[in-house]
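A single protein chain has been omitted; all remaining protein chains appear in their positions.
Chain lettering (A and B) follows the sequence in which the chains are written, and residue indices restart at 1 in each chain.
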Amino acid sequence: MKLPTTFVIFFIFLLFLASPAYGIEKQHYPCKDFVFYFHDVLYNGKNAANATSAIVGAPQWGNGNLTVFADAFRFGYTAIFDDPITLDNNFHSAPVGRAQGMYFYDSKKIFNAWLGFSFVFNSTQHKGTINFIGADPTTEKSRDISVVGGTGDFFMHRGIATIMTDSYEDDVYFRLRVHVKFYECW
Amino acid sequence: MKLPTTFVIFFIFLLFLASPAYGIEKQHYPCKDFVFYFHDVLYNGKNAANATSAIVGAPQWGNGNLTVFADAFRFGYTAIFDDPITLDNNFHSAPVGRAQGMYFYDSKKIFNAWLGFSFVFNSTQHKGTINFIGADPTTEKSRDISVVGGTGDFFMHRGIATIMTDSYEDDVYFRLRVHVKFYECW
Partner (left out) sequence: MKLPTTFVIFFIFLLFLASPAYGIEKQHYPCKDFVFYFHDVLYNGKNAANATSAIVGAPQWGNGNLTVFADAFRFGYTAIFDDPITLDNNFHSAPVGRAQGMYFYDSKKIFNAWLGFSFVFNSTQHKGTINFIGADPTTEKSRDISVVGGTGDFFMHRGIATIMTDSYEDDVYFRLRVHVKFYECW
């Protein structure tokens, strides 16, 4: 086959227009994705041995009590956590990593949280970390936060994590299902 | 027109050198930009009904009082907020979204803050979130923070937000003008 060179140039030019270099078309399907669960057991004054998170900040109206929420939607209550990550929704499954960071409630009118945390993996399957931040309007069935970076196996990755509350019990336990979708892999 | 193939190859090679793939040239003009204002009314012990933010952490020298700042530059005072976003600088304009997150003051010598927050939109105009972090040296007229990710309409976007203090009143109210400039759109 022999094509006219002019055609070749035009074809190449079209390819360039379509390339991310020119911001016109980027893939909207993940280059990698994973589903994980993590389990949060909040310190309530009686469960020191089992708790994986604790309130460390609260507004004035909490009167310095960090084990009971002073109001319905927990505005301002800030928790630090080190939660086990599992591959299924069973709290007793072997952890494959740790979810470490903070969340705080940030609405006076509904259940709304904000998250800043990392997934930390150090197993034969995954080594490295994934870093997340974003708003978590917990009353919505499914919500998206940003995957802002990664290290190790997830070197420089970016993406979106879709979060669902998989279980919620007695103000002490919740389980989140996290669908990590990387759209930028390296 | 018929060009020598050698020339074509050379031309293509130059195009590649100029492409982000090789980190040499990226566009420095926004692919999208917006101006928003958000309004912060800090809880001072008397304005529970109107307050949109509250101090939830302070250093030891604050003696547990989270409604009065113990020192001039508020070092260590940490606030959680859920502030209305408007399109103009009028506090009474209809909100188009919420700015949700935290700020804390982090200097003993000047007014300096650090921000971690999201813009949350759920209207016909915008659906999705934009996530921000960065240093906010409030004594400078204009300062830049990072737009580290987005979801929904702002899927995977990155950029810079230029922040200006548009109003500041009596330790209780401030209004920020936020010029969100996306340089990476998807």
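Everything that follows uses one rule, which is that a residue touches a chain if its C-beta (ideal position, glycine included) is under 8 Å from a C-beta of that chain, and two chains touch if they have at least 3 such contacts.
Quick caveat: nothing in here was measured; it's all calculated off a predicted structure.
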Option touching the unshown chain, where B:Leu42, B:Ala58 or B:Ile130 are the choices: B:Ala58
Candidate in contact with the missing chain, chosen from A:Phe69, A:Phe117 or A:Phe174: A:Phe117
Touching residues (missing chain, whole complex) on chain B: 4-6, 8-9, 12, 16, 19-21, 23, 26, 28, 56-61, 64, 75-78, 104-108, 112, 114, 116, 133-135, 137, 144-148, 158-160, 183-184
Residues in chain A touching the chain absent from view: 1-5, 8, 11-12, 15, 19-21, 27, 31, 43, 45, 48, 54-57, 64-67, 78, 80-82, 100-102, 116-118, 120, 128-129, 131, 133, 148-152, 155-156, 184-186
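Operating definition for what follows: only the chains that are shown with their structure count from here on.
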Turn needed to bring chain A onto chain B - CA fit, degrees, nearest 5: 120
Centre-to-centre distance between chain B and chain A (centres being mean Cα positions), rounded to whole Å: 20
